[in-house]
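Heads up, one of the protein chains got dropped from this complex, but the rest are sitting where they should.
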Amino acid sequence: MNKPILEKLAIVLSLVVVVVAMLFWVAQVGDVMETLCLAYGDWCFTEDP
Amino acid sequence: MDLLFIFEWLDTSILADMSKAYGGVFAVVQMVHLVALAMLGGTVLVSDLRLLGVLLSDVSSESVVNNMDRWFSVALIVIALSGVFMSSAVAIKLYYNEMFWAKMIGLFFGAAFVYFIRRPLLRHPHDTINVWSLRLIAISSMIIWFTVAASGRWIGFS
Partner (left out) sequence: MLNEWLLSFARWLDSFAWSTEIHESFYLYAWIESTHVLTIMVFLGMLFVIDLRMLGLAFVDVPASKISERLDKPMMIGFALMVISGLFLFFAIPVRSTQSIWFRIKVVLLIAAGINAFLFRRKMKQAKGDWDTDRVPPKRMRVGAGLSLALWIGVIMTGRTIAYDWFDCHKELPYFMYWLAGCVDEMAALD
């Protein structure tokens, strides 16, 4: 693969990595928040099953 | 593509027998995994922080990257081999573990990115490479390897 194509691929795929990683980490934090919510429920809403 | 057959094979392989028979063997291999992880982290950080111009900025970028590349590969191979051994001990459980698959996807994507895009690109003189390519490669590299490591630890918690 020539340089210009590699450069473009590098930019696009790097941005994909950044976005996916952000979603992954937010989901982990989201898990924590949900658990804290269930445990100490006063200050947040929980969906009734 | 269902990969369960690979994990079933691993589960009954000699690797699995070894690690199930002696708890100490698994522990030693896991420590090797951790030491190699430290090495991987060091090579990634030194390389990527140099590409961002943050570390060792008076040493040529090409020199820093070349020096770290070899040791990155050594670390990755040791991590992979020790990882396969550890996986065989709990193969079927891992197959059904979401965090394990998140880690594997990150690992394979990360490795493919390094060997098929990053290294071929960085073989060119760095001052001729688009500066945003360099920065984004560095940032995404640090993110992906730390995330792979973190998800690896979280397998143990899930």
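For reference, chains read A and B in written order, and residue numbers begin at 1 within each chain.
Everything below uses one rule, namely that a residue touches a chain if its C-beta (ideal position, glycine included) is under 8 Å from a C-beta of that chain, and two chains touch if they have at least 3 such contacts.
This structure is a prediction, so every number in the text was calculated from the model and none was measured.
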## Note on the structure
Touching the missing chain are A, B
## Note on the structure
Contact with the hidden chain, among B:A16, B:L51 or B:M68, goes to B:M68
### Task
Specify the residue from the set B:M18, B:M39 or B:A111 that touches the hidden chain.
B:M39
### Task
For chain B, enumerate the residues touching the unshown chain of the complex.
23, 27-28, 30-31, 34-35, 37-46, 49, 55-56, 58-59, 63-64, 67-68, 70-71, 145-146, 149-150, 153-154, 157
### Query
What residues on chain A make contact with the chain left out of this view?
31-32, 35-36, 39
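The rule is simple: only the chains that are shown with their structure count from here on.
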### Interchain centroid distance [CA atoms averaged], chain A/chain B, Å
20
### chain A-touching residues of chain B, taken from the complex the two chains share
102, 109, 113, 117-118, 120-121, 124, 128-130, 132-133, 136-137, 139-140, 143-144, 147, 151, 154
### Message
Taking the touch rule as given, give the residues of chain A at its contact with chain B in the complex, in rising order.
### Response
1, 3, 6-7, 9-11, 13-15, 17-18, 21, 24-25, 28
